[in-house]
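Excluded from the complex is one protein chain; the other protein chains are retained at their positions.
Chains here go by letter, A and B, matching the order in which they are written, and residues are numbered from 1 within each.
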Amino acid sequence: MTAGTARTIALGAALFGFWLVLSGHFTPFLLLMGVVSSALCVWIVARMEPIDETAVPLGLRPSLLLYWLWLGGEIVKSNIAVARMILARRISLLPRFILVPTSQQSDMGRVIFANSITLTPGTVTVETGGKALLVHALAESFSTSLPDMDRRVTAIEGR
Amino acid sequence: MTYLVAASAALFVAMLLVIIRAFAGPTLYDRILAVNSFGTLTVILIGMLGYLAERPDFLDIALLYALFNFVGTIAVLKFVRYRSLGRSAAGSGAEG
Partner (left out) sequence: MNLFIDIASWFFFSLGGLVLIVGALGMVRLPDFWSRIHAAGMIDTIGAEFMLVGMMLQSGLTLTTLKLLLIGLFIFIAGPTATHAIANAAWSAGEKPQGLARDDSARFAEGEKA
């Protein structure tokens, strides 16, 4: 089985799973309708653009889930820090634009890194480039964990 | 049940504060940001109402609203940037 076939089947299976969750009925007729409509969707997607790594990212390692757990911890930490800033009697910010070098090989890896930066409050990706990201941070303390995050994203980026 | 009502009340307070920012501005991007956050809060509120009315079907509406909120924000940003929704972002300015 080629990688393209695997991607097509994975896309169809994901769409059918989505149908099952939304419908909640398991009669044969409705299941058949689900299969037909997900097949139709796959056909339309294949006509629009090739089903490649960007459309169905099968290349990512399963440790993405572990990374999400770690990211959840980071999000909680920076939420507390931002909440403390908002609730302070006098708001004192030291905003800055910082350059964050990226070490990911693929576009998908860079997207995950940029999205993770935006997901943690206190840092927002403003502009993306080939070798670095421009990040707006509320204070110095928010940017200290970014090199560590970069390393972790590179580790989950597959092949 | 009581805490569902309390959580909905918290949502209403947050929505009120966010809509103040949407009206106050001052820049266009402040307003778009506020409306985007307002949409997220609306998704949670619709889900919450589903639990209060004991009708889980409301979650379908919440899911749809989440999708629409994202696409709507992107569409507004694209319109602000290119003054057109039909043009592709890659060929900026080339064709009408």
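Operating definition for what follows: a residue touches a chain if its C-beta (ideal position, glycine included) is under 8 Å from a C-beta of that chain, and two chains touch if they have at least 3 such contacts.
Note that this is a predicted model, so its numbers are computed, not measured.
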Full-complex contact with the absent chain, from A:L66, A:A83 or A:A155: A:A83
For subunit A, the residues touching the chain missing from this view: 18, 21-22, 24, 75-76, 79, 82-83, 85-87, 91, 93-99, 114-116, 118-127, 129-132, 134, 136, 138, 140
Subunit B, residues in touch with the chain not shown (by the definition above): 3-4, 6-7, 10-11, 13-18, 20-21, 24, 27, 29-30, 32-34, 36-37, 40-41, 43-44, 47-48, 51, 56, 59-60, 62-63, 66-67, 69-70, 73-74, 77, 80-81
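Everything below uses one rule, namely that only the chains that are shown with their structure count from here on.
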Averaged-CA centre spacing for the pair subunit B and subunit A, given as whole angstrom: 20
